[in-house]
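Notes follow the structure.
A protein chain is absent from this complex, but the other protein chains hold their places.
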Amino acid sequence: MKTQARIGRVAVVVAGLLVWELLTRFDLIDSDFVSTPIAVGVAFTEMLRNSEVLSALASTGGNILLAFIIGTVIGVIAGTVMGLSKTLWQAYSAPLLFLMSTPKSIFLPIFILLCGIGSTSAVVFGAFEAAVFVTINVAAGMALVEDRHMKVARAFKASWAQTILAVVLPSALPGIFTALWFGIRHAFIGVLIAELWASSDGVGGLIRVYAEQLHTDKTLALMLAVTFLAIIAGTIWNHLETRLTRWRQSSAAGAATTTATS
Amino acid sequence: MRMSINDVSVTFTRAGSTVEALKDINLSLHEGEFVALLGPSGCGKSTLLTCLGGLMTPTKGEIVVGDSVVENPDPRRAAFVFQDYSLLPWKNILDNVGVGLRFAGVGKQERRQRSQELLEMMGLSQWGESHPGQLSGGMQQRVAVARALAMDPSILLMDEPFGALDEQTRRSLGESISTVLTQNKQTVVLVTHSLDEAIYWADRVIVMSARPGRVMAEVQIRQPRPRPLEFIAQEDFAQLRSQLFLMLNEAMGHDQQANPLEPQRA
Partner (left out) sequence: MKEHKTSPLVWPLRALGLGALIGVWAFGNGPGGISPLVLPTIPRVLEALGEALSQFSTYEAAAITFGEILAAFIIASVFGLAAGFWAARTPLRLQVFQSIFVWGYLAPLILFYPIFILSFGTGVGSKIGYGAVSAFFPIAYNSLRAFATVQPTMLKVAKAFGASSFQTDFLIKLPSALPLISSGVRIGAGASMITVIFAEMLASTAGLGYQLALNSQTFAAPQAFAMIILLMALVGVLQGLVNLLLTPRRDRGKIINVAH
């Protein structure tokens, strides 16, 4: 089954590439607009030796890392405070949830106006995106701490620090993990969006420049490389998360009933 | 250690109105005694237990253990076995048993050894590395008892510990835990709404009435402990049962409707 599924996945991807190639080959769609798989492959190998691309990757990577760190630190602090105080949660969760499901790109002009065109606004915007998601998820994770487990800590005379270590952190771990994942993902998207919209450097800027010059093959090669990195990072993260919160699966039924009633 | 409950009353304020959960409770327990608090839903028996363990402070009166007044929880004085087990799902069974010892700063080596002993006593020695989710309800409840006993408490407080289990499991679990508790000469307070459970386990059954919770009557069970399961089939048992049944009926007397207080058990 497992190998069958693996073969199946490869088959679907190969079929997709084949359809793409054939459609362009028989001029059913214009290869100027969507390029061809072979051209993209060639562009990809060339790209690996292109210093312009490599330095763009490095600078974007650095921006993402910086945005992630700033956004996560702000988000973890804000989320912890909101998770601990019911009043603050009640007051600010609704505006934050609205902000979370609002396309953050509409605020991009503010960042560009205030921080100028370039790396700074990309980092600040990425940090902003990340912070919104991290805050909500950390706060939601804190809400997973169950009263009955807190009661155990009290009844067995845990100190404040012991309660945090033995009860609050493990309960909130799945939420914290989700929060960190959203931090990475949105720092990544935020930085790239900012670069794509108004910057000529970094990967986003490069994608725009290539697209404007109608280098479809290069554009796609770069996009697919970034996509590939994103998918790999996501898959690794999923595995890591499953490993670290494994107890949740063995008690999945119990967890489901407790969340349904609490 | 002796425990005395002096003039304890508890009132709750809910949505503006006050509810008297407990009124003028006076009781005392001898060392090694097994007392069952029996009463209809909402008679405040769980509230009383919560106060005994220091998780709640009575509105009036005091609870004295040895020669100190109970103000805060202390598992070495009185350890809880909660109704819903409340094991920490992310810790394995051995660490769950040792959690109170860990909070008390007992070293890892000693903690593990003590926890292992208790698991053996409960017949769960091969489950130490498993997680609570992998155990049945009855096994989880035995772990919760072991967790409380690990503290070597003067008093064990059990809140309807078998409420969530099926009849067969309750019986066999009852017998095995009863043996352990008797051998340890453990002082126990058990909250239950089951006549059979109260008679089978306790030296003394306290019958409580509802709204406000008061002590209605006391019945001594003279059969020596640990009691064999056959005790349930004996004539004495049947007599005690009908006696308690009538008392309980009277306790519910004027108001037989389901009591809204039950869900707010702390």
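Chains: A and B, in written order; residue numbering restarts at 1 for each.
In this text, contacts are C-beta pairs under 8 Å (C-beta built on N, C-alpha and C of every residue); 3 or more make two chains touch, one makes a residue touch a chain.
Computed from a predicted model, the values in this text were never measured in an experiment.
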Touch partners of the unshown chain, restricted to the chains that are shown, please. A
Contacting the left-out chain: of A:14, A:54, A:214 or A:240, that is A:214
Among A:68, A:125, A:156 or A:188, the residue in touch with the chain that has been omitted: A:188
Which listed residue (A:19, A:54 or A:114) would be found touching the missing chain in the intact complex? A:114
Full-complex touch with the removed chain, picking from A:39, A:76, A:122 or A:136, is A:136
Since one chain has been left out of the picture, which residues of subunit A touch it in the full complex? 1-2, 4-5, 8-9, 12-13, 29, 32-34, 86-88, 90-93, 95, 97-98, 100-110, 112-114, 133, 136, 140, 178, 182, 188-189, 192-193, 196-197, 204, 207-208, 210-211, 214, 216, 219-220, 223, 226-227, 230-231, 234-235, 262
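Note that in this section only the chains that are shown with their structure count from here on.
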For subunit A and subunit B, what's the span in angstrom between their mean Cα positions? 49
Interfacial residue positions of subunit B with respect to subunit A in the complex: 53, 55, 72-75, 79-80, 82, 84, 86, 88-91, 99-100, 102-104, 131-134, 147, 151
Subunit A residues touching subunit B - in the complex, by the definition given at the top: 148-149, 151-159, 162, 166-167, 170-171, 173, 245, 247-255
